[in-house]
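Omission of a single protein chain aside, the complex is shown with its protein chains in their original locations.
The chains carry the letters A, B and C, assigned in the order they are written, with residues numbered from 1 in each.
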Amino acid sequence: MHYSPVPMHIPDGFLSLVVSVICWITSASIIGLAISKTNKALGERQIPLMGIMAAFIFAAQMINFPVAGGTSGHLLGGALAAIVLGPWAGMLVMTAVIAVQGLLFQDGGLLVMGANILNMGLLTAAVGYGLYRSASIRSNKIKLGVAGIAAWLSVMTGALLTSLELWLSGTSQLQVVIPAMLGVHALIGLGEAMITVSALAFILRTRPDLLGEESESAKGGGGWIWVGGLIALAVVLFSPLASTDPDGLNRVAADLGFLGNAQSGAGPLAGYTLPFLAFTSLGKIGAGIIGIIVVGAVILLVGRGMKAKA
Amino acid sequence: MPISHATPSFVAPECEGDVLQVRDLHFSYPDGHAALHGVSLKLCNGDKVALVGPNGAGKSTLMLHLNGILGGHGEVEIGGQRITRDNLPSIRAMVGLVFQNPDDQLFSPTVFEDVAFGPLHMGLPEADVRARVTSALEAVRMSAYKDRLSHHLSVGEKKRIAIATVLSMNPSILVLDEPSAGLDPRARRTLINLLRELPITMLVSTHDMALVKELFPRTIVMDEGRVVADGLTMEILEDAELLTAHGLEKP
Amino acid sequence: MPISHATPSFVAPECEGDVLQVRDLHFSYPDGHAALHGVSLKLCNGDKVALVGPNGAGKSTLMLHLNGILGGHGEVEIGGQRITRDNLPSIRAMVGLVFQNPDDQLFSPTVFEDVAFGPLHMGLPEADVRARVTSALEAVRMSAYKDRLSHHLSVGEKKRIAIATVLSMNPSILVLDEPSAGLDPRARRTLINLLRELPITMLVSTHDMALVKELFPRTIVMDEGRVVADGLTMEILEDAELLTAHGLEKP
Partner (left out) sequence: MHFDAFDRYHEKESFVHRLDPRVKVVVTIVFIISNALLPDGAWLAFVLAWLFLLMANLLSRLGVAYTFKRSLVALPFALIAITVLFSIPGKPVGSFSIAMWNFVITDAGLLRFVSILIRSWLSVQIALLLVAVTRFPDLIHAFEHLRVPAILTTIVAFLYRYLFVLTDEVFRLLRARESRSAGTAGKRPGGGVLWRARVAGNMAGQLFLRSYERSDRIYNAMLSRGYTGHLYTLNPHEMKSRDYYVTAFAIAIIFIVQMIGRL
């Protein structure tokens, strides 16, 4: 029944534990920052507002329009959310949306949820907002044009990061996954851009105050322009590079310890899934620690159980 | 075409040139809930018919079949044509469906754009589109509102615009789902006058029994996915037993 | 306290122990739209009063003043206390405001959480909260629904739960905004019986003149941000001139 508009929700099993954990840590820190910022900016009104806006994004993702040959355009909404609510609130709203999609509909996994939130929520909001903000004092036409580009790039950035995560997890080959993901999302991004622009145009006509000087949307600091701009620039430069010279990236990733040397032909395959923990001395220590934690947890739980009421 | 009556004295009017005919329509929602259990009915040219029944009777579900948004088992014929995949676009031009909540119907920023949606989608040239918008707005007496933002209109005004959005498609049947809900007495009165004047076949679902009495010579009563009575409004409103059995009240 | 009447024969009933008093209330929305132009009214203990008037008359705006959500110029006294910043929490406990759309009122996932919201925010201990929830749900005869999810309920059920959410705060006045809108006759009947039985002062805005006639001995008519009549329902409903002047109809 539920239709997920973008093939970017990674299910569990497709990312390695290390990549999943790193993404979780990154997402959690950004979310933590967003929480403290929105607490200050929005006050007591924030809870109903962001809750309803999250439901709005969820519902708006179901709005489609026929393109051609049975395909249709959809909204992902990260850029739109950030533009109308401001970047931090937009991020929280997208986090809630992705969490519910994963939790309730298995649209994206739980262990990899950190990655999904990062790719589809935090990054799209940052890029979408940053670029839009750079034009927010211009005329409406320019604003809308830039918002369209921002929406398109936000989807591309998300797709690129998704590809990288899949590759670092040894689930896919760089030469294949980058052109495939970016190719598909270049089209998806067009739908995203068109819907975002006309939704914004609608809002500008009916409630211009929501996007005006005084609105939340105008209050994000100028630093966002840098953040959004740099990430977008990175995508533009990086994706052709990555697809033409994957070996270079492989070497870097191997040096950083992400990839086992499996890619180059020798070595155990487990290196793909468990670069840190398998078959190395570091791995053995790690496994030992996990074992101790588990045994400790079991003992603790049994003890608690004996204390609690039946 | 057997119609099940609570009291067998009602007889559906006979007529030539039926614009709408439904035969033994069954429908279940994807979640398994059976909403229609063999509905049959017939509308003649120029008929103005009320469709009443308690919440969940299946009125809205039936209406969604009339222009092929839902497709159950059984036959739905519009102007003599059975609805199929291929004639869907032309069926939709013939059956104008107005939903209960005008906010669902009005999705464009301005009144003009909304009323123009149907004609534009039909691929009409610009001049025709403009002419149709103008005459549809005239029909609901909202010509002055052409460039207003739909969002800022009152409920009664929105309702009239919603009707204009389907009138602009020149439908041969107008199907209205609870048009008077949420209107204040004045707006309701305006709507009643409007519906009375529109020279078009109409099927109107409503909980407003006073509206039924005032406006519709014929009434169809539905309950639990079936037509349980179909006949003259006068007679149905006098049948206290029938009314209480189906959660209705005399106005 | 001058009340402007369309026909000066209506006199607001005199009473001791007025639970609610509004004096010369003016209010403009931030966009400059003036919605109230000097409203004055008074409710006595146990009064059940209907508030009628066309769309945009200012009924909802007035209601939002009664528990301090909006604050215009003029005086609003609840139980003899003027609303100020400091007594806002206790005022909100005294005035139970039920909004038109129960979906706006029921914002928690489960019925229990929703009905408990008010008492919890009043800082009551857990046992009291549970007792209040139980008795509020009993009052609207929905005890069996405690653990249900709000979004699974029908409109009529939602409406009753919405009333329970404010009853659990033990209000001394119940203020209902269009409680019967969108209900089918059966659900409407249940609601009427419920309102009749609740032994509490009530101010109810509605477009449903039949409801007014049946349930409320006293009626206040508003139009364009003013009270234009205030008196016995019987008399107001007989005053055809007054009714047409303010877009109302006799049921």
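To be clear about the criterion, a contact is a pair of C-beta atoms (placed from the backbone, for glycine too) under 8 Å apart; a residue touches a chain by one contact, two chains touch by 3 or more.
For clarity, every value in this text was computed on a predicted model and none was experimentally measured.
Counted over the whole complex, the shown chains touched by the missing one are A, B, C. The chain that is not drawn here is touched, among residues B:Gln21, B:Thr165 or B:Thr219, by B:Thr165. Checked against the full complex, the one of B:Phe27, B:Phe117 or B:Phe216 touching the unshown chain is B:Phe117.
In the full complex, chain A touches the omitted chain through residues 1-2, 7, 9-17, 20, 31-32, 35, 38-39, 43-56, 58-60, 62-68, 73, 75, 80, 84, 92-93, 95-97, 99-100, 102-107, 109-111, 166, 170-173, 176-177, 180-181, 191, 194-203, 206-207, 210, 262, 265, 269-270, 272-274, 277-278, 287, 291, 294-295, 297-299, 301-302, 304-310. Remark: the residues of chain B touching the chain excluded from display are 29-31, 64, 67, 69, 89-90, 92-93, 95, 97, 99, 101, 103-109, 113, 117-118, 120-124, 151, 165-166, 169.
Mapped onto chain C, the footprint of the missing chain covers residues 64, 67, 69, 89, 92-93, 95, 97, 99, 101, 103-110, 112-113, 116-118, 120-122, 126, 129-130, 149-154, 165-166, 169.
Quick note on the criterion: only the chains that are shown with their structure count from here on.
Among the remaining chains, none touches chain A as well as chain B.
Distance from the chain A centre to the chain C centre is 46 Å, each centre being the mean of its Cα atoms. Shown for chain B are the residues that touch two or more other chains, of which there are none. Chain B meets chain C in the complex at residues 54-56, 154-156, 181-189, 207, 209-210, 247-249. Only residues 30, 109-110, 149, 151-152 of chain B touch chain A when the two sit together in their complex. On the side of chain A, the complex with chain B involves touching residues 1, 201-202, 205-206.
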